Structure formats: structure tokens, C-alpha cells
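Up next is subunit A:
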Amino acid sequence: MVLKVDNINVFYGAIHALKGVSVTVNEGEIVTLIGANGAGKSTLLKTLSGLLKVKSGSIEFLGQSIVGHAAQSIVKDGLIHCPEGRRVFANMSVEENLELGAFLRKDSEVRKDMENVYERFPRLLERRKQMAGTLSGGEQQMLAIGRALMARPKLLLLDEPSMGLAPLLVQEIFQIVQEINKNGTTVLLVEQNANQALKIAHRAYVLETGKIVLSGSAAELADSEEIKSAYLGH
Partner candidate 1 sequence: MRLQNKSFWTGLVLSIVIYAVIQLLIDTGALNDFAESTLILICINIILGVSLNLINGFTGQFSIGHAGFMSIGAYLSAIMTLDFNMPFVVALIVGGLTAAVAGLIIGIPSLRLKGDYLAIATLGFGEIIRIVWLNTEYVGGASGLSGIPTQTNWTWIFIWTLITVVVINNFVNSTHGRACISVRENEIAAEAMGINTTKYKVMAFVIGAFFAGIAGGLSAHMFYIINPNSFNFIKSFEILVIVVLGGLGSTSGSIVGAIVLTLLFTFLQDFPEIRMIIYSLLLILMMIFRPKGLLGTREFSFNFLGKKGEAK
Partner candidate 2 sequence: MEYYLQQLINGISVGSIYALIALGYTMVYGIIKLINFAHGDVFMVGAFMGLFASRFLSAKGLSPVWVFILALLFAMIVCAVLGVVIERTAYKPLRNSTRIAALITAIGVSFLLENGGIFVWGAQPKGFSEILPKHQFNLFGTVQIDSNQILILVVTVILMVVLQYIVHRTKIGKAMRAVSFDQDAALLMGINVNTTISATFAIGSALAGAAGVIFGMTYNSIDPLMGIIPGLKAFVAAVLGGIGIIPGALVGGLLLGVIETAVSSTGFSLWRDGVAFLILILILVFKPSGLFGKNVREKV
Partner candidate 3 sequence: ACGSGKQAASNGGNNGDTIKVGANFELSGNVASFGNSALKGSQLAVQEINDAGGVLGKKIEIVQADNASKPEESARTAQKLISNDKVVALIGPTTSTNALAAVPVAMEKKIPMVTSTATNPKVTVDERTKKVNDWIFRACFIDPFQGKVMADFASKELKAKTAVIYTDQASDYAKGLSQFFEETFTKGGGQILEKDSYQANDTDFKAVLTRIKDKNPDVIYVPGYYNEVGKILKQAREMGIKATFLGGDGWDAPQLVDIAGKENLGNTYFSNHYAADDKSPEVQTFVQSYKAKYNQVPDGFAALGYDAMKLLADAIKRANSTDPEKLKTALAQTKDFKGATGTMSLNENHDPVKSAVVIKFEDGKQVFNSKINP
């Protein structure tokens, strides 16, 4: 088991954003998390990566508790969070952004990984020297994912990677996620685009106002009437 979240509670001041959430992610899986706006999906990811603190409950990553660990030590362990809204470093070049992705790495293969990212996203190679802030939305999304890959994640948390992207790119992003996964990275994927997400995921959780209300294999959930009417828009 790569990730084991057990009964965590998270607050924003007085707002109880996660109420006893438990989630597990196994080695090699794509697990997707769906839920309406404000359900707490991003909150869960932020908690995992150490940006938010849990009030109670436990989080184990690769068999070790990471509760209370600083964000940078969680990154060091290989849990990488690609946040909502891209969050690229606007006034730094594409290349510098990628270098920052590998900030904690000291090995000699950083350059090689960068070549890999460029190979996967040729557009980024084209724009190597451009300031990230002036990229289009889709380009920024590629950069954000590329940047996360630079850290060689063991577990990659993706928060709405397809938001605001053109249909063609949405396809591309989902393909990339699958590829990354095939190359051995475990993925926890948060998506509004539930149809697509359920197509590529192995398992799924449904979050509603801070609680897990459903979980199961992706195929099962995709067929569930409940899910269809609430999230898939049929």
C-alpha cells in the first residue's frame, strides 16, 4: 500500500472541511476522487502534501506516518502534488520551472529527466526560455505536470489537470496520466471531468461535503445510477 489515510479531520478555522475521511491507494494504481464543488477534494490533496494540518487521524505514506511532517520532507519521500490552478512560477522560464521540480534531487539524471519531459511535451521544448506566466492555459498545465514529474514521484497527486483545457488537450492529458502510470507512478487524480476520470482509473472515491460517500472500482461507479445523475450529467 502506497498511501493509507485513516479517518482524518481537517479544519479551516471553524469550517470542518474533511470529516473522518479514509482513503487508500495501492502501488501502481490510478485512483480518482470525484465530487461536487467545495466537497473537499483539493483540501484532501493539500493535507496529504503537508500544506494543511490534520486535526486528527493518521496518514501513512509507504508505511511511514507523515502526519505533522513539513511539506518539503514529504516531497523528499516522493509524494508530489500538482496543485489546482497550475501554480507555475510566472516570472521564471519554463526550464527554470522544471529545474525547480527537481529541487531536492541531487542525482545526475536530472538532465535526462528533463529531456524526457520535453519529449513528452514538445511544446515545452519550443517554449523553453519563455516566462511561464505568458504561456496559455494548456501549456501551463503541461508545465505543471512536467514539473511534478521532475521530482520522480512515487505517488503523484493531480488536482483537476484538465480544467480549462481544450478538448484535444484534455484527451492528451488523460493519455499522459495513463502513460505515467504505466511507467510505474502511482496516481491519485482529482477530476471534475468524472466521465473521463472514471475511464482511466482503477478505483474511485466519491466525496460529498467532506465525507466519503461511495467507493469502489471505477467501472462499478461509472455504471452506478446515483453517480450518473449526480456527476455525469445524464
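Selection rule, in plain terms: all candidates are chains of the complex that A comes from, given by their letters.
The rule is simple: a contact is a pair of C-beta atoms (placed from the backbone, for glycine too) under 8 Å apart; a residue touches a chain by one contact, two chains touch by 3 or more; residues count from 1.
A quick note: this is a predicted structure, and the numbers were derived from the prediction, not measured.
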Candidates 1, 2 or 3: which touches subunit A in this complex? 2
Mind listing the subunit A positions that touch candidate 2 in their complex? 49-51, 70-72, 75-76, 80-83, 87-92, 96, 99-101, 103-104, 133-134, 147, 151
